[in-house]
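Only one protein chain is missing; all other protein chains are in place.
Labels run A, B and C following the written order; every chain starts at residue 1.
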Amino acid sequence: MVISHALGARIKRREDPRLITGRAIYVDDLNFAGMVHVAIVRSPHAHATIRSIDTTAARRAPGVVAVWTGEDVKARCGPLPVGPRIKEMKAPKRFPLVIDGVVRHVGDPVAAVVATTMDAARDASDLVEVDYEPLPSVQDPEAALEPGAPILHQDLGTNVCFRMTYGGGNVEEAFAGADVVVKTRIVQQRLIPAAMETRGVVAQYKGGELTVWTSTQIPHVVKTTLAETVRLPEHEIHVIAPEVGGGFGSKLDVYGEEGLVAALALALGRPVKWIESRRENFIATIHGRGQIDYVELAAHHDGTVAGLRVRAIADLGAYSQLLTPGVPTNTGLMCCGCYRIPNAHAEVIGVFTNRTPTDAYRGAGRPEATFLIERAMDLLAAELKMDPVEVRRKNFIPPAAFPYKTPTGAVYDSGNYERALDKALERADYRALRDEQAKLRKQGRYLGIGIATYVEITGLGAVAGLSGGNWESATVRVEPTGKVTVLTGTSPHGQGEETTFAQIVSDRLGVPVEDVVVLHGDTRAVPHGVGTFGSRTTPVGGSAVYVAAEKVKDKAVQIAAHLLEAAPADISTDGARFTVRGSPERSVEFKDVARMAYKAYKLPAGMEPGLDVTHFFVPKERVFPFGTHLCVVEVDPDTGEVTFRRYIAVDDCGNILNPLLVAGQIHGGIVQGLAQAIYEGVTYDDEGQLLTGTFAEYVVPQATDVPAFELDHTVTPSPHNPLGAKGVGEAGTIGATPAVVNAILDALAPFGVKDLQMPITPRRVWEALEGNSASR
Amino acid sequence: MKVEGTYTLPASRQKVWELLNDPKVLAKATPGIKQLDPLGGDTYKATIEVGVGPVKGTYAGQVSIADKVPLERMTLKVEGGGKPGTIRATGELRLEEQDGKTIVAYTGDAHITGLIASVGHRLIGGVTKQMVGEFFKALENELKS
Amino acid sequence: MGHRISVTINGTVHEAEVESRLLLVHFLREVLGLTGTHIGCDTTNCGACTVLLQGRAVKSCTVLAVQADGREVMTVEGLARNGQLHPVQEGFFEKHGLQCGFCTPGMMMSAYALLQQNPNPSEGEIRWGISGNLCRCTGYVNIVEAVKYAAEKMRATPAAAELERS
Partner (left out) sequence: MIPDRFEYVAPSSVAEAVGLLQRYGAEAKVLAGGHSLIPLMKLRLASPRYLVDINRIRGLAQLQEDDGTLGVGALTRHADLETSELIRSRYPLLADAARVIADPLVRNMGTLAGSLAHADPAGDWGAAMLAVRAQVVATGPRRDRTIPIDEFFVDTFTTTLGPDEIVSEIRVPKPSPRSGGAYLKVERKVGDFAIAAVGTYVVLDEKGACRQVGIGLCNVGATSLRAKRAEETLRGRVPDEKAIADAARAASEECDPASDLRGPAEYKRDLVRVLIGRALRRAVQRAKGGA
């Protein structure tokens, strides 16, 4: 759907030319004279006391300029942020290196070796002798809740970080009066975000200014929090997110290395660089998911859901990072899905374990919520021998019910869930698929059709842990020649804001997209902002640009009217030119208005010079994209292999600004979601060693492992922002996991298999069928 | 990583027990042990070189014998640390004599940390089995000599 | 123990004294400043560092710089000629075959090598041909489309396009 000449158009990305020619500059591409390199010594134990650290040999090694341990950090650094404050939350302090003599996960940073070359730093890091006294560790979050479990943070006295409850109605009564209850225990396994670019930090202290280049999604937050960590006034800190090679939430954090490298640059007076290795990335950058859910769904014979009970135990890992508790609490908020469930109760418990911390990873709590409710709906359908489609239809929140408040407290803005479902079914030819399935089963072939209908929440803003509320900043600056510079507080890493935000400005001001440049990621260039995450870019960041552009336009009209000696209400514009209505000869070009705005000798009385507006956009409410994903798989019961036959996604992200980019977001999202279903999963041994420690063992899909996707949309604009957009960065991931799992379980239904633990690898299929005579 | 099995040695229980308690034999039979220095009791300071094809690592640590019930059972413990991480292995050996031969039943558990654990996981099982085999084969050779 | 090496990169001869252990990718990035070739892992899995060595696509993180002595290397910086994008680059641009761009140089080098061998690959052959390269953003769909676009474009004007660019 084309909304205007610029909005809704398939416009090629303006960031691409530098990226496809190898000219883009990522952190590791920065090099400065005199720069030194950091290698970090990390704990090989999941839980241990440090008896001693001997850095003598490392200090003597060729090229070494400094070796830091916790003692140095204690003397020079303040703490790092530890998450949004939740009522009665207990979170330990964290620092750039372990300062209290206890390591709590494999990968916890113990010492930093700084040398003149990367090779020398790496060589010398092998010479740091750390004497550990291993302690009993706890890996399983449920075990961590047991009395007598090893306690990670002695001063907290418990492994429980927080407990939150959500809900409304009368759940006990609903269950008592229900005809059927289905129950399941779901393990939503840990995932590794694995952005293709690992993290990296370069810092330089020069002329009273600390400049930090970091691969982050939130440069402004890094700047504010670094002030405390490196004990420097905030206005002396300049943070730059250069080209960022993917994040998916893993760079929506403030990490110890950002503080460490900055503190080293201050202390050494030389530029300092640290580039994370992939192995470090797997143990020292946050993991995603990690939740155990006990789900009970009560319903009547006709399929009407009466009540939902959820107990979610979140594996937080060893520390609370920037937003750690905010992830599982999203699950509590969103667990009712697209359904009118009158009685619901969700308890969410965050638990520390001796593992890498978890935090926001693409979807951040909503995939977990969607997965649990969509699995429960399929279990209910199976129990009632109903078609999964019909059970969903029966319980959808009807279009007329919006805005709709769920018992868990979310207020859904708008939606038409059945329309998206119908579109997917039609496109798939659902009836024909079911017929084919029946036919193939007779031949001993197992086709499965999986459906997931989802609703998610986007436009999330900064909660208390970040530097502000749910807002974003934008500046639209018309230069004196009529060209436009946009500054955005969002900080893209592949989303294409340089293109979509130029489209918004082009739509509002009528200037060609080529006349707009969008700058981001530099805290000296851009007004304070929040960042890019939670599918907020378009609904929040884009809306900020929209409103700023509107204000610019209003001012331009006033100036034009003044120049043309007409009333502003009588001015019409096509963007290039302002004309007095009814007098086409009385007109002035946009670029002349811009020039006059700065020449400033002929402005309306009292008007400030310039054509430059900064707007901080605060959305009225959050917005709720939705859709239906339908997946068709074939399962080989002998080998356990799953093959994709088709994948159909109908997503409603409100108005679409650039279909090319929306499709890209959905494609990538689906692959990460289906990867959770059948490929990816973190495995630790019972002593907390990460066994999936490389790309050789942690199975990220390649082009050959995934199908092509058939995409479609419904469009239900959000009433809460001027663009009517809902955000689309995470939708694919949220819809895909349950769609794929439901498809596999549908294929295995003839074998009596009701549930399977993700990732559903060939071995898990085989294990489920093992002992089942039908499979032999 | 757990291993278990049995191995039959062509000698009396008395003879096997003596061998297992002889630090020189232990040093020779335990794969990778380059040096064994007594630290008192049944504990020895050890330098262990584990080499599987091109993968080589040197670990400094201790070998000790515990839970001794003469002629019946003992626990062999190996602990060491090196660049690629740490190794902690315990093996319980139970001896039983049958027709002049000794059947050694073993259960072992090895904990490996660091790089080897995450990179070499797929090979650890096979290599552990291989090393246990080498250990008994070396004991058998000792009996022959 | 330095080694004097001479490597032709994107048509230009580069000479340098290198240590035995220097990897080709570090030679390109650190010694020559050709930072278009990226490093995405340390276990020869991701393909972000893909370059052409003697016309074959290889992971430059698993080749020593000394091994490239006297050989020809082509990197992403050598794709465009005289300011004109190569059809593979055009394809990625036209079809939105990239998002964060980090895997893109390696991915394009694999695609380039594939099209040299197989000018008219099927969708399956394209997926097979780029299966040594990980992408975390695109879901591969548009990368496949980009390679199809490049293949068509190269078939339409093979000789002319090359001449014009050289």
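Things worth noting here:
Quick note on the criterion: a contact is a pair of C-beta atoms (placed from the backbone, for glycine too) under 8 Å apart; a residue touches a chain by one contact, two chains touch by 3 or more.
Worth saying up front: this structure is predicted, and the values here are computed from it rather than measured.
Taking the complete complex into account, the chain left out of view touches A, B, C.
Touching the chain that is not shown, out of A:P701, A:P717 or A:G732: A:P701 (per the contact rule at the top).
Annotation: of B:A29, B:V119 or B:L139, B:V119 touches the absent chain (contact as defined above). Listed residues C:H38, C:K59 or C:K153: the one in touch with the omitted chain is C:K59. For chain B, the residues touching the absent chain in the complete assembly are 52-57, 83-84, 115-116, 119-123, 125-127, 129-130. For chain A, the residues in touch with the chain missing from this view are 118-119, 122-123, 126, 277, 279, 638-641, 679, 683, 691-692, 696-697, 699, 701-702, 704-705, 761-763, 766-767, 770. Hidden from this view is one chain, which touches chain C at 1, 3, 19-21, 23, 26, 42-45, 47, 50, 56-59, 61-64, 66-67, 110, 114, 117, 128-133.
As a convention for this text, only the chains that are shown with their structure count from here on.
In this assembly, the C-alpha centroid of chain A lies 30 Å from the C-alpha centroid of chain C. Shared interface positions of chain A, defined as residues touching 2 or more other chains, are 279, 694, 696. Within chain C, residues 43 each touch two or more of the remaining chains.
Only residues 12-13, 15-17, 19-26, 28-29, 31, 118-119, 194-198, 243-248, 277-279, 493-496, 660-661, 663-664, 666-672, 694-696, 700, 702-704, 706, 708-709, 732 of chain A touch chain C when the two sit together in their complex. Those residues of chain A that touch chain B in the complex are listed here as 44-45, 106, 126, 279, 282-283, 685, 687, 689-694, 696-697. If you check the complex, the residues on chain C that touch chain A are 21, 29-30, 33-43, 45-46, 48, 75-77, 79-80, 85, 89, 92-94, 96, 98-105, 108, 123, 126-128, 130-144.
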